[in-house]
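Step one of this worksheet: look at the structure below.
Missing here: one protein chain of the complex. Every other protein chain is in place.
Note that the chains are named A and B in the order they appear, and that numbering of residues resets to 1 at the start of each chain.
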Amino acid sequence: MAILPIQLMNGLFAASVLLLVSIGMVVIFGNMNVVNLAHGEFIMAGAYTAWGLCELGLPFSLSVIGAFALTAILGALCERLVIKRFYARLEETLLATYAISVIMTQIARLLFSSMKKLVPLPVSGGLSIGSLVFPAYNFVVIAVAVFVVLFVCVLFYKTGLGKKIRAIRQNRQMAQCLGINTAVTDTISFGLGCGLAGLAGAIIAPLKIVYPAMGSAYLMDSFSTVVVGGVDSFVGTAMASGLISESTSVLGGFMSEIYAQIIVLIGIILVLRFRPNGLFSKEKR
Amino acid sequence: MADTILELMDVTVDFKGFLAVDAVSLSVGRGEVRTIIGPNGAGKSTLIDLITGKTRLKFGKIVFDGADITLRPPHEIAHAYGIGRKFQGPNTFFDMSVFDNLLLALRGSTGVGKSIFYRRTDDARGKIDDILRIIGLEDKKDTLVSALSYGEKQWVEIGMVLAQDAKLVILDEPTTGMTADETYKTGEMIRAMRKDRTIIVSEHDMDFVRQVAETVTVMNQGKILAEGTFEEIRQNPEVIRVYLKE
Partner (left out) sequence: MKKLSPRLKNIPRRATMNALLLVFILIYPLTTGLYQIDTMAKVIPLMIFALSADLLWGYTGIMSLGQAVPFGIGAYIAAISNNVSAGIPSYMRTYGITEVPAVFRPLTNPYLGTAFAILIPCLLSFMIGRLLLTGKVRGVFVSLITMALSNVLMLAVNNAQRFTGGSNGVNNVSRPSLFGHILSITENYYFVALIAALLFAVCAALTSTKFGKVLGAIRVNENRVAFIGYNVTSYKVFVYVFSSALAAIAGILYARTCGMVSPSLTGLRLSILVIIWIAVGGRGNLTGALFGCLLLNGMERIMAGIIGDAWEFVIGIILLLIVFCVPDGLIGTLLTARPGLKKKEAANG
């Protein structure tokens, strides 16, 4: 009976991918209450950066770091120029970030044409668990996902910067009164969120095809994950990634994937209706 | 009490272990002006939220004019049972004229179909004019609410509650942010509107309480501490200890 371990490993892998593409959204949506419709485009930018740096001959690991850095800077720039003016204004934020996403896609199209790019797998071969062999890169993805969650948790709950971000989330004016430079902190956290999206893009680049419009698919996935997990919870998002990827893959075994997606969407609507704070967060007053 | 309009029986609100309102029983007679006072966090606003359906109670029962209104939705409490409410701080439709604010609040035609085929009658116009006179904004009826002063906005909301033609009017700290002069005018408004209505006011300003109050209920830490006339309350040692001394 090898079905169970195969499913378990594949589910873990799919959940790691989902977690990676969603974690930046938790930072931006959950902690800054900004809906970033350009989230997918930052993933795309990260993927292109990784591709470009690999083409230049850099090792994959450095390319990933480069992708993180470049998209973080790009994100910080967007925050300074655009997002900053629209805090707490949902509709304008949606329109402005949609504009950014369109512009970024178009720039990618101009720079790289619509041709699909391939990033070679950085580690080939497989690792075997018992009698089963899995692609080695899958383990890399899982490890990176675990590392990123730990990194973000430590950053948010153990460092001064994290405390500032959380203080601003709870009470912006009070945080200002306490001498926190909210403008700088906002820029850093938005940049961090975009950087994490870029990192995700770099990590998944060898698994998928890199093309200008690749981002839009990830936008919906990450929103669903974040919503189910409770928008501001890293652990909740991790659990939601597992739940969603498992249920999609299990349901996909019985029916076509599109119906599985419809069922997951209905599930998400029901979660929102009856547990607006996500499945895994404690009830708030 | 033969003519009780509102009766709360052992109502309790539980915010995750914190009892904001703790087994409160209260009855208000028809035509009464009841003032609820108490320090911040005493549970006054929560009590009002309970009566108007904004907050759900955990235990207890609320009876209004012979009908059980426990856990009914806010629009039903407002429309079908006739309880009007003014919020703490002005809470109006700021990009509409004073007239439109009052028109919307006018009793009746609240259903979707009725509002589509609603025609303004002379009767309605007369009613709004009366209210404009009471709240003293006759010459500002076409002004956008956003262009009014803070005190005037509060009056618009009082006018909205009047337009609702409510049997019971609940005013949550109606004088916050008002000048002494405006506060006095508000007190007179409340006295003028009481004719055929029951009024509950939660308040901080003691001069104002003295001006409008008949019966005063003092709340503290989610419970009722004392009840009586203004003078009785003022001399109640318990009340002096927790509240008046501050």
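As a working rule, a contact is a pair of C-beta atoms (placed from the backbone, for glycine too) under 8 Å apart; a residue touches a chain by one contact, two chains touch by 3 or more.
Everything numeric in this text was worked out from a predicted model, so none of it was measured.
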Chain not shown: contacting residue from B:Asp3, B:Asp123 or B:Asp139:
B:Asp139
Of the residues A:Pro59, A:Pro120 or A:Pro276, which one touches the chain left out of the display?
A:Pro276
Contact partner of the left-out chain, one of A:Ile165, A:Val227 or A:Leu243
A:Val227
Sole contact to the chain not displayed, among A:Leu8, A:Leu62 or A:Leu95:
A:Leu95
Contact residues on chain B toward the hidden chain run 52, 54, 73-76, 78-80, 84-85, 87, 91-97, 100, 103-105, 107, 109-112, 115-118, 120, 139-140, 142-144, 146-147, 160, 164
Across the whole complex, the chain not displayed is touched by chain A residues 35, 82, 85-86, 90-92, 94-96, 98-103, 105-107, 109-110, 216, 220, 223-224, 227, 256, 258, 261-262, 265, 268-270, 272-273, 276
